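Up next, chain A:
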Amino acid sequence: AAEPSAELVEAAKKEGKLTTIALPHSWCGYGDIIAGFKAKYPEITVNELNPDAGSGDEIEAIKANKGNTGDQAPDVIDVGLSFGPSSKAEGLIQPYKVETWDSIPDSAKDADGHWYGDYYGVLSFVVNTDIVKEVPKDWADLTKADYANAVALAGDPRTSNQAVQAAYAAGLAKGETDAAKAGEAGLAHFAEINKAGNFVPVIGKSASLAQGSTPIVIAWDYNGLAWRDTLAGNPPLEVVVPETGVVAGVYVQAISAFAPHPNAAKLWMEYLYSDEGQLGYLKGYCHPIRFNDLVKNGKVPQEMLDKLPPAAAYEKAVFPTLEEQEAGKAAITTKWDSVVGANVQ
Partner candidate 1 sequence: MKSTRILAWLAIAIGAIYFIVPLIGTFEFSLRMRRGEYTFDAYQSVFSDIQFRTTFGFSMLMALFTIIFGMLLVVPTAYWVRLRLPRMRPVIEFITLLPLVIPAIVIVFGYLRLYNSSSFLPLTNSTSGTNMLLVFSYMTLSLPYMYRAVDTAMRMIDVGTLTEAAESLGAKWPTILFRCIFPNVMSGVLSGAFITFAIVMGEFTMASLLNRPAFGPYLQLVGANKAYEPSALAIIAFAITWLSMGLLQLVSRFQKTAPVKA
Partner candidate 2 sequence: MSFLSLSHIQKSFGPVQVVSDFNMEIEKGEFVSFLGPSGCGKTTVLRMIAGFETPSGGTITVAGKNQAGLKPNQRNIGMVFQAYALFPNMNVTDNVAFGLKVAGRPKEEIDARVKEMLGLIKLEHLADRFPYQMSGGQQQRVALARALAPKPQVLLLDEPLSALDAKIRVSLREEIRMIQQQLGITTVFVTHDQEEALSISDRIVVMNAGCADQIGAPAEIYNRPATRFVASFVGTLNLIEAKVVDPAANRIAIGDQGITLREPLGAVKAGDTVSLALRPEAGSIAEGAKGDTALTGEVVSSNFLGSVIRTRMRVGPSVISFDMFNNPGLVPPTAGETVTLRFVASDLLVIRD
C-alpha cells in the first residue's frame, strides 16, 4: 500500500506527540498497534487518555478541551458508528482522507472524509464452560431454564452501544426486518430472559465471568476472545456466534476538529489504515474495515484466519444502517426500564 507523504511525516514529527483516547490495550489489538506506531515513529510520543472511556466520553472530551492544547485534549477518536455523523454535524471533527481511502467500503465512510469505519465485530455469547455445560447456540436458547441467573450484557443499554446492539440482534433473530420492530422484539426477548430468571443486571466482563456471577456475557466476539486469552483456561471460556441475529458493529475513526497535533493525528490514521495497522486489528480478533480488500490481495496469513470463529458466522452478519440503528435504539433505550423491569425493588 501507499506510504504517507514525507511532508506529513515531517510535520507530525515536529509536533512530536499524539494524544489518543479510549483505546484499551486488550481491545482489538490496540496494545500492539500503538506499540507498532511508536516503533515506526519513535520521535512521536503517544499520550493515551482514559483507555476505559466510552464513545460519549470521547465526544465530551473534545468539547471540554476546545482551546486546550494540554495533554488532556484528544487528537483522534474511535467511536461507535452513530457518533460519526453527529460529531460532524456539531463541528467536532475535521476531514482527512487516508492513502487507502478507496479501499474502504463506501457504506462505512463519510463522503467528505470526516469519519470512516476502522473495524467491526459481531455480537457473541462469551460462556464460562465451568459453570455452563450446555453452551447456548442462539438467542432463543437464552430463555432456557438451564441458564438461570446466567445471562448478562456487557453494558447498560442506556449507555453502551454494545448492549443496545445486543437487544437489536435478539430482535433480528426473531425474524423482524423493520428496525423499529426489531428493537421492540429484542426488548421483548430480554423481557422473557428476565422473566425466566436468567438475566443478571450486572455489567459482564472478564472478572464477573471468572467469578461466576455472569456465566454468559453478550459481547463483541473480539472482546470475548481477548478475555478467553487472558483467563487462559481459569476458567475456560467459549465464544459462540449465534446462529441467527448476527449483528456487526462498526467503529469509526476521526480526527478532532481542535486537535493540538493534527499532523500526528493524520499520520496515525495513515498507520491504522495501512496493511500493517489493519492486520493489527485482526490480531486482536477484529475484522478490519479493509478485510475483504486484504483477503482479495492475499495479505492475510492463514493462521490469523484460523484463530477467528468460522468464516460462515460472519457471512450472515447484518450491518445495520445508521437509520436502522437509530430506530432500534430509540425503541430500546426508552422502554428498557419498563419492559425488562429489572428495577427490582
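Here is the rule we go by: a residue touches a chain if its C-beta (ideal position, glycine included) is under 8 Å from a C-beta of that chain, and two chains touch if they have at least 3 such contacts; residues count from 1.
The candidates were selected such that all candidates are chains of the complex that A comes from, given by their letters.
Predicted model only: the values in this text are computed from it and were never measured.
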{"item": "Candidate from 1 or 2 that touches chain A, complex-wide", "value": "1"}
{"item": "Touching residues (chain side chain A, partner candidate 1) in the complex", "value": "24-26, 47, 49-53, 60-61, 64-73, 205-207, 209-211, 230-231, 233-235"}
